[in-house]
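Below: one structure in structure tokens.
Shown here: the complex without one of its protein chains, the others still in place.
A, B and C are the chain letters, set down in written order, and residue numbers restart from 1 in every chain.
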């Protein structure tokens, strides 16, 4: 893709996100990525809630995560997010998780656009243009 | 209530349910209670899924929890559950959380019956009879 | 208590916090309350992480929740939090959950101060003074 808008979102690790090893449980990076996608659309002036109100859903078809450095409670985390692939009915987000100037994790998630009835659908032009511009 | 059917459900603590203090995070007792309610209906031959398929939902109006002894990963936990109040549009469940022959927590949750449209509704006779008998 | 410092913290509902009923799952209010306690200390210039680094933990002994109005994905939520009881070894927080100018939930949590070894302990003077002033 020519465009390369990168959204950044920053938050603190919640206590509930840790486990008995003392660090953030690995499932929560998928939660962080989801938050990052919400932030991505918000920073472009829209919301994923509007997408669903329009009758569409983005479902996760694939997720890949590499864990580099564990995160702790109260640590300030920044997620950098951009779109690496945009097809008619699918798109892929890429993520970097940063804390204390260190790259702590990376990942990608691939999404399919579906209708309320569960049929795979073309991503509406409005949203396609939004993420392309 | 005259009847006093007590459902018992047993499971092991999942790693993901612990936090950095090394014990089960306090929010997960609400998850255990929900599991116990599912088990309660299942042990009476039905499922909460059927209740929703019939167009009704039980929403939580109130929850009260007392934490007595912390739970650890892999510990075998038994929840005892019974109904302490059954009104036309509401009901209250009570819970005891047991592990290693010790009472580790107690709680109650109060629920309202609502329709798909969010209106408070009378609990259907079928379900009322089911939990009364 | 004479003092009545009220912390306010605002955030958006995460998608992951919803359930199949379409609203925030009731367990997540305990997560929001925990976030509110973190914000409370942060707004007084400190962090719960420091409290644990000093060798103490606050464990939850009791939680009470009233659910008034359901919360939806992406909704902006504000939690108001203050301390209603401060004893030598325990304290109680009270919470109000607001969204769109409506009170959506209330709650209290009661906490005990314990040491790393799990013994109930007096809340250190530094922290007592911090929340009293």
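As a convention for this text, contacts are C-beta pairs under 8 Å (C-beta built on N, C-alpha and C of every residue); 3 or more make two chains touch, one makes a residue touch a chain.
Source: prediction; values computed, not measured.
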Residue touching the undisplayed chain, where the options are C:40, C:56, C:73 or C:127: C:73
Chain not shown: contacting residue from B:49, B:68 or B:120: B:49
Missing-partner contacts on chain A, residue numbers: 20-21, 26-28, 30-31, 34, 52, 57, 59-67, 70
Touch list for chain C against the chain that is not drawn: 15-16, 18-20, 22-23, 25, 27, 73
Hidden partner chain, residues of chain B it touches: 12, 14-16, 31, 34-35, 38, 47-49, 72-74
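Convention: only the chains that are shown with their structure count from here on.
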Cα-superposition angle relating the copies chain B and chain A, to nearest 5°: 180
Which two chains share the largest set of C-beta contact pairs: B-C
Middle chain, criterion being Cα centroid separation: C
Shared interface numbering between chain C and chain B [over half = same, under half = different]: same
Length of the line joining the C-alpha centres of chain A and chain C, rounded to whole Å: 28
Centre-to-centre distance between chain B and chain A (centres being mean Cα positions), rounded to whole Å: 33
Centroid spacing, where centroids are CA-atom means, of chain B and chain C in whole angstrom: 24
Numbers and ranges of chain C residues touching at least 2 other chains: 31, 34
